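Excluded from the complex is one protein chain; the other protein chains are retained at their positions.
When the chains are written out, they are named A and B in that same order, and each has its own residue count from 1.
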Amino acid sequence: MKVIALIAAIMTGALLIYGIEEMPEWGDPNSPANSHVSPLYIQEAIEKTATPNMVTAVLADYRGYDTLGETTVIFTAGIACVLMLRKKHKGGGD
Amino acid sequence: MAEQFPALIIVVPLIAAFFIPLIGWWKKQLCYPWVVAVLVVTFISSLGIINTVMTTGKFSYRLGGWAPPWGIEYALDYLSAFMLVIVSFISLMVAVYSKKSVEKELPEKTVPFYTLFLLLITGLLGIVITGDVFNLFVFLEISSLSCYALIAIGEEGAPIAAFNYVIMGTIGACFYLLGVGYLYVATGSLNMADLAVILPNMYHSKIILVAFAFFTVGIMIKGAIFPLHIWMPDAYSTAPSAVSALIAPLMTKVAAYVMIRIMFTIFQPRFSVETVPVMTILGWLAFIAIFAGGIKALAQTDLKKMLVYILVAEVGYIVMGVSVANRIGLTGAILHILNDAFMMACLFLVVGAISYRIGTRDIHKLHNLNKIMPFTMGAFTITALSMVGIPPACGFFSKWYLILGTIEAGQWAFAAALLCSSLINAVLFFRVIECAYFKPMEPAYANDGGETHMVQRDEAPLTMLVPIVIMAAGIILLGIFSGNIISSIIQFAVPASF
Partner (left out) sequence: MLDYVIGKYNFWIYVVLMMIGLYAMMGKKNLVKKLIGMNIFQSAIILFYISTGVKKGGATVPILMGHAQGHGHQAIDVAGYLNPLPHVLMLTAIVVSIATTGVALAILILIYRRYNTLEEDEILKIRKDTGV
């Protein structure tokens, strides 16, 4: 089993590294990731959302729906622990 | 009002799930009516959405008013509206069914159970409706977390099965996230429509290839597509009845939907078919899945585990339909998503009812069920006919399209596999039907008072029986109207470049 796990891990790693070859250099300011969608966030965050912190502007305004999903994930995990661990008659196991 | 349906369909179950702990710890009996009412509203919204799509064509809904790709948008076309109706209808039926089953199997845990139930449904609806790849990951995790917890409270052997599911499911979700990451590094965008525009210029790039591979493997793990389905038999068969009736039809089909979206909407079909031979690999994996699922099902004595192995084979049908990559095959695959969701839901509801009344799921002990539970066994028989593929039940029509699709692609082995599996299904279901209808009289369950008893009518309770009968009637109706469904919805749901 350990051998299979090792082979699977090495193959996945090799596949990932195969894909790294064409990636932009680390820190390139003109990479697609840094020049397609982000410049608008940086330039317009303060005008449109009145928030100096750009990460907050994106998190709570442009992509606020993802934050609602994230809050739901926390709530789900909490209720899941209540569902699984609560013992009524023994004084509760948390 | 009508243009706000896309937002309502997610927000209503979400906020309702936040309210259930408050309501439930005030009065426990109010949970069930609240859940059913919320799901009725969801179902009506989904009908409203598909009505809008059918009259005015596909539309998109921007969350918060921000234009994509800077904001998140919902992409509502025929395929997602179709999936919304399926998910909301089946979850409504299972919710109606769940009252007695939860009372018996999980007596103290009604309130958190219904909360997670609604959150699971919200997650599934969110996956189907969204048009943004990272938003899909968030909803995938909402539904997965609820699923892990709901499975872990099942019967003996459930926690270890749930833990295996946690490990494998997290690997799947993280591979999906890696795929999103590689696409983001290469293109800078997270919106599905935007990616579909940017990517065709980059098909020679290695990053895109690796991203596609990780997407495919991640979704195969989540959707239990052979050979990455090994977490599924234990997890789905030891879960509580209401839970397995909800997740067995829906989780696999939603994963198949995500695969269709990735392969045909984000990456154009010519990439998925020509540049990478992924269709051939998937086709042969589906071929093995159909046989492996059928053969392993023959070896089972527990009815629920047998159904789970049949589910592996059914997912194989859908993947085979996707892999032949022509219009007829894809029509068959999408129609089979609808039919199989109904058939699997009906089967799991019947198994839950049998286990509620009789207490055992061993197929050799189900004597005289046609006299004890006539309507339930009638529904089981109709579904069995549909699984084998006998008209006018709906299973015949989807198998017909799948076989036509494989013949048109020239894959005679696949067509033969589809026919053979009908035979295997016939054997599997006839074993159960023979025992239930034709075996001689024998006490079928230990009665509470210990008295000897004549075989008497002891049908499943009404809240369980009504969904079962509705699903069985739905199977026949879907078969009769499958021509209409194909010509009005599915024909437009197939991606246009075929």
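Going forward, contacts are C-beta pairs under 8 Å (C-beta built on N, C-alpha and C of every residue); 3 or more make two chains touch, one makes a residue touch a chain.
Small disclaimer: the values here were computed from a predicted structure and weren't measured.
*Asks:* One chain isn't shown here. Among B:Ile167, B:Leu419 or B:Ile480, which residue touches it?
*Replies:* Once the missing chain is taken into account, the touching residue is B:Ile167.
*Asks:* Hey, which of B:Trp34, B:Phe134 or B:Phe375 is the one touching the hidden chain?
*Replies:* B:Phe134
*Asks:* For subunit B, enumerate the residues touching the unshown chain of the complex.
*Replies:* These residues touch the chain not displayed: 134, 137-138, 141, 145, 148-149, 152, 156-157, 159-160, 162-163, 166-167, 170-171, 174, 177-178, 181, 184-185.
*Asks:* Kindly note down the residues of subunit A that lie in touch with the hidden chain.
*Replies:* Output for subunit A: 1-2, 4-6, 8-10, 12-13, 16-17, 20-21, 23, 25-29, 31, 33-34, 37-39, 41-43, 45-47, 52-55, 57-59, 63, 66-67, 69-70, 73-74, 76-77, 80-81, 84-85, 93.
The working rule: only the chains that are shown with their structure count from here on.
*Asks:* Please work out the Cα centroid separation of subunit A and subunit B, and write it as a whole number of Å.
*Replies:* Roughly 26 Å, centre to centre.
*Asks:* Looking at the complex, which residues from subunit B come into contact with subunit A?
*Replies:* 14, 17-18, 21, 63-64, 66, 69-72, 108-109, 112-113, 115-116, 119, 122, 126, 134-135, 138-139, 141-142, 145-146, 148-150, 152-153, 178, 182, 184-190, 205-207, 209-211, 213-214
*Asks:* Which stretch or stretches of subunit A touch subunit B in the complex?
*Replies:* Touching subunit B from subunit A are residues 15-16, 18-19, 21-24, 31-38, 40-41, 61-66, 68-70, 72-73, 75-77, 79-84, 86, 88.
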